[in-house]
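Structure below; questions to follow.
Up next, chain A:
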Amino acid sequence: MTTIEVEAVSRWFGNVVAVNDVTMRIGPGVTGLLGPNGAGKSTLLNMVGGFLPPSTGTVALDGRPTWRDEQIYRGVGLVPEREGMYEALSGAELVLANARLHGLPDARGAARRAIDAVEMSAAADRPLSTYSKGMKQRIKMATALVHDPAVLLLDEPFNGMDPRQRMQLMDLLSQLGEQGRTVLFSSHILEEVEQIAGSIQVMVAGRHAASGDFREIRRLMTERPHQYVVRSSDDRALAAAVIAGGSAFGVELRADPAGGGALHVQAADVGRFSHALPVLAAQHGVRLFEVAPEDESLESVFAYLVER
Partner candidate 1 sequence: MTVITTRGLTKRYGPVTALDDLSVDLAPGVVGLVGANGAGKSTLIKILLGLLPPTSGTVEVLGLDAVAEGEAVRARVGYMPEHDCLPADVSATELVVHMARISGLPPTAARERTADVLRHVGLYEERYRLIGGYSTGMRQRVKLAQALVHDPDLVLLDEPTNGLDPAGRDDMLGLVRRIGADFGISVLVTSHLLGELERVCDAVVVVDGGRLLRSSSTADATAQRSVLAVEVDARTGELAAALRAAGLQVDGDRVLEVALRGAGPADEPAYDLVRDAVAHLGIGLLRMERRRHSISELFRPAEEAPGVRA
Partner candidate 2 sequence: MSVPDVPARSAGVIHDLGFRHYDGPRLGRRQVVRALFVESTRGAYGLGRSTRSKIMPFLLLAAVTLPALVVAVVLNVTGTASLGIGYAAYPISVLPLLSLYVAGQAPALVSRDLRFRVVTLYFSRPLRREDYVRAKLAALACATAVLTCLPVLVLYAGALLAQLPFWAQTRAAAVGLLGCLLLSMLLAGIALVIAAVTPRRGLGVAAVITVLVMLTAVQGILQALGQDQGNAGLEHWSGLLSPFTLVSGLQRWAFDAPLEDLPDPPGALGGWVYLAVALAVLAGSYALLVLRSRRVSVS
């Protein structure tokens, strides 16, 4: 059971500030490090992995700084984003080599168990150069799991994977989280993180924008001014009612590119609006076909978190 402690950490390259005064504690379970491209996720992951010294502040595992201390890798597994691996070897040979580099007593057994855990036993003996992106990703996972680490760091593990491969990797990460390991992975795609990350740490432009359980953050986000799209049997009447009701400060009737129209509502307070809408619709006998938040995308969520 290891905790990652990041205390007031900043990191800059020349005058480009990649990570700006970030403090977070990451305990066991699956944590998603979320943020748009260039938010500083990789830089932070590299510092946690001991490959980049923080410009200020400290990055430690259970109190032990990670920079320039190779002993931390007894308990840390790394899955890099880059695909560089010893292509001439086969998957099994690479995982076995990693096991031996860790000096494991039963290297062969550990390697076999790691390959089974990522379901790569069938193709393990083929050379890595013939592997697809998904297979390479799973072998990278095996190399990071072979010494049964307490901490697992994954940089954009889902990049370029199709849904099938992604679903398998998600199940694997969830299992690892349940085994009590501290799994920290970075991603810039909301859908992936939402399904498996118990808690998320959100970074935007190097700043620590939000942290905590994913649903908490979703709920926090609903108190902000919100764009909503509504389709109903009588948009014009509903628009009038909503404005009269006072729970929205802007309504716009816009034609859909795919035909038909929709009501775009700028809700002042989502709580009041979401309560008022069904009541108003019922009172005016307007049938609601669709009610959906319009700016669910990660970018707008974080843009909001930054402006706050």
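Quick note on the criterion: contacts are C-beta pairs under 8 Å (C-beta built on N, C-alpha and C of every residue); 3 or more make two chains touch, one makes a residue touch a chain; residues count from 1.
Regarding candidate selection, all candidates are chains of the complex that A comes from, given by their letters.
Remember, predicted model here, so these are calculated numbers, not experimental data.
The candidate list 1 or 2 contains one chain touching chain A in this complex, and it is 1. The residues of chain A lying in touch with candidate 1 in their complex are 36-38, 132-134, 159-165, 167, 188-191, 219, 222, 270-271, 273-275, 277-279, 281-282, 287-293, 297-299.
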